[in-house]
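Single-structure report; data block below.
A single protein chain has been omitted; all remaining protein chains appear in their positions.
Entry: subunit A
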Amino acid sequence: MTKSRKQKQKKKDFLRKKLKVGKPKEKASNATDTSFVSKTISIRNQHLDQDPHDLTKRLTLLKHHNINVRKETLIKFQKSIPSIINSRLMTPLLTQSIPLICDESQQVRQGLIDLIDEIGSRDAEILKLHCNIFVLYINMAMTHIVTQIQADSTKFLSHLLKFCSDEVVRKSWVKLLNGVYGVLGWGQVGKNESASVVQTKKRNAKYVSIHLSALYTLVEYGCQDESARGDNDAAQSLEHTSELRNPYLIPEYPQPFEHLKLFTRELKVKDAAANGANAALLSLATQDIDTRRAAFSEQFLPIVRKQIEIIIKEGGECGKSANNLKKLLAKVFD
C-alpha cells in the first residue's frame, strides 16, 4: 500500500545522513543562525593577568566575617606599609580599617593598633588627615555597649595622641573628655554610677590605669604649653615665631577655619541652652589652649579631683597613674 507524502517525509527525518568527504556536515533543520554584522566590536576587558600582590583586592577582606582573616589582612597591610605609604591606597585603607575600632575581637583591635603605630611612625601626616573620622569612631567605641570594646577605646586614643595630638585636642577636646569620663564611669549628670562600670572597676584595675594614662596624655597635650612640655625643638622654633605670627599668613595646618562649620552638614539644634552646659561646651570651638583650659576647669576639674583621691587611696597600679595625673593637674592649673 502506498504511503502518503507526509508519511514518507516523516520517515526521511529519521534516516541517518551519510557523511561525505570534503563536504561540511549538514546543519540541523532547527539550527539557529548566530552570525551578525557590526561595524565595531567591543569586548569587555578580561583581567586574566591579575597582580597577585594587588593590595586593593585585600581591602574587602577587612570586612570578612572570619576573625582570623581580618587579623591576617591587617598584618599583611602592616607589613606592606613601607611600600604603599605614599600611594593612593592609604585613604581607602584607613577609611576601611578605622571602623575596626569597634570590632568585637580583641585580636583584631590589637592588630589595628599595630597598624596605626606603623603608619604613624612612617608618616604622621596621613593620620592627621583622617583625624576627624578617627575621633568619631573612638567616640563611638567609648560609648559602645560591649565593655571590652569600650575598655580598648582609650588605647586607640593614646596611640592617636602620640601622632597627632594637636589636631585631636583642637578639634574634639570636650567630646573626647566626655568620652573618657564615660569610660571611667565618672558620671557628670546623675549621682549614680553606671552599672557596668561599677562591676568592671573592681575586677580589672589594669584597664583603669590605661584609661587614666590616656586621660593624662590628653590633658597634657590639651592644657599644657609646648614649651612646658619641652620635648621638641620644633615647638621652640614655633614659639619664637609665634609673636611674629601673622593671622593673614598661610596657617601651618590644613582647614584652619573648619571649626566655624561653614560647609559641614550638621543637624540643627533647636535650642542649645536647653540641653545644659555640656551641650554648650560641645558646640564650643577649642582652638587654643586658653579655651581648652577654661572648659576643663569649668566642667571637668572638680570631678577629676574628687575621683582621683579615691583611686589614690585604693593604691596599686591605678594609684600610681592617678598620682601622676594629680601632679600634672597641680602643675597645669595651680
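Observations on the structure shown:
Methods note: contacts are C-beta pairs under 8 Å (C-beta built on N, C-alpha and C of every residue); 3 or more make two chains touch, one makes a residue touch a chain; residues count from 1.
Note that contacts and distances are computed from a predicted model.
For the chain of the complex excluded from view, the name given in UniProt is "Protein SDA1" [choices: "LAMI_0C08614g1_1", "CTLH domain-containing protein", "Protein SDA1" or "RNA polymerase II transcription factor B subunit 3"]. Note that of A:136, A:294 or A:328, the residue touching the chain absent from this view is A:136. In the complete complex, the hidden chain is touched by one of A:63, A:206 or A:306, namely A:63.
Residue A:179 is the one among A:179, A:222 or A:319 that touches the chain missing from this view. When the omitted chain is restored, the residue from A:74, A:89 or A:119 that touches it is A:89. Take subunit A: the residues that touch the chain left off the picture are 45, 47, 54, 56-57, 59-60, 63, 88-89, 91-92, 95-96, 99, 132-133, 136-137, 139-140, 142-147, 178-179, 182, 185, 187, 189-190, 192-199, 264-270, 274-275.
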